[in-house]
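Input: one structure, supplied below.
Removed: one protein chain of the complex. Kept in place: all other protein chains.
Chain nomenclature is as follows: A and B, assigned in order of appearance, with residue numbering initiated at 1 for each chain independently.
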């Protein structure tokens, strides 16, 4: 075995909660939505369980990434631009030259992820933040679904 | 804060449901399985919760992508072929020249995702569809697990 497994904690599923989050992006770049996710988990009265986030678009995406040095976001953007260059001969051009690269970037990063909730708090690592990446050049209004399934935090 | 959080809706978890979906692919390309996912959620009598889809293979994958212009799929395929060219000197060649590129494409797109279910319906965005991407050249029979956790829809 490669790893050490802790004791297992057991809880009863009591809650399924849902909210919508609207994010106004400023064009290509990262929006930190960690604070909104934490606020949702807190307002849910979540105890132990799983937090889910889903983005209802195909030219933006969700990632867990480094939250300390903004240079990391610059380099992540460079890497995504290399995988999906704006000046390649894409067939799908009707929505502008930034649209098809945006779909490719959304495909490799994804629109659906979960984060554990332990003892009423999002169990992110020390250096982890939750980000929406806007891949289009122009600002967009983006809609996300936030959900929690698990136990209720004791009052 | 980057975004506006709606009111939080609360439900009781009542259901864990599971089904198997078999998809016969026609070789490299996209199979739209949005209809199957919707039918599962409907037949589950799902109310509010989370839909999960999982693909039990390593040379095909799952994505949420644009559902309007078929040219998008052409370009997504081009981008994946560039990340994992068939003519590179891969070490793993025993299953044919299309096999190792298929594993790479499956790695960057993934085999596991969730979609929210709200008020008995999959909460996909207007332009989102759920796709299985076959990365092998030949047709394959692919097995998926569909699941729902959440509340039961009122009769």
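By our rule, contacts are C-beta pairs under 8 Å (C-beta built on N, C-alpha and C of every residue); 3 or more make two chains touch, one makes a residue touch a chain.
This structure is a prediction, so every number in the text was calculated from the model and none was measured.
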item: Residue among A:27, A:125 or A:139 touching the omitted chain; value: A:125
item: Contacting the left-out chain in the complete assembly, out of A:21, A:60, A:100 or A:113; value: A:113
item: Touch residues of subunit B, complete complex, unshown partner; value: 13-24, 31-33, 35-36, 39-40, 43-44, 52, 54-58, 83-84, 90-92, 94, 100, 103-104, 106-108, 110-112, 114, 132, 143-147, 149
item: Chain not shown, touching residues in subunit A; value: 1-13, 48-50, 63-66, 69, 71-72, 74-76, 78-79, 82-83, 108-110, 113-116, 118, 123-128, 149-151
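Going forward, only the chains that are shown with their structure count from here on.
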item: Centre-of-Cα separation between subunit B and subunit A, whole angstrom; value: 17
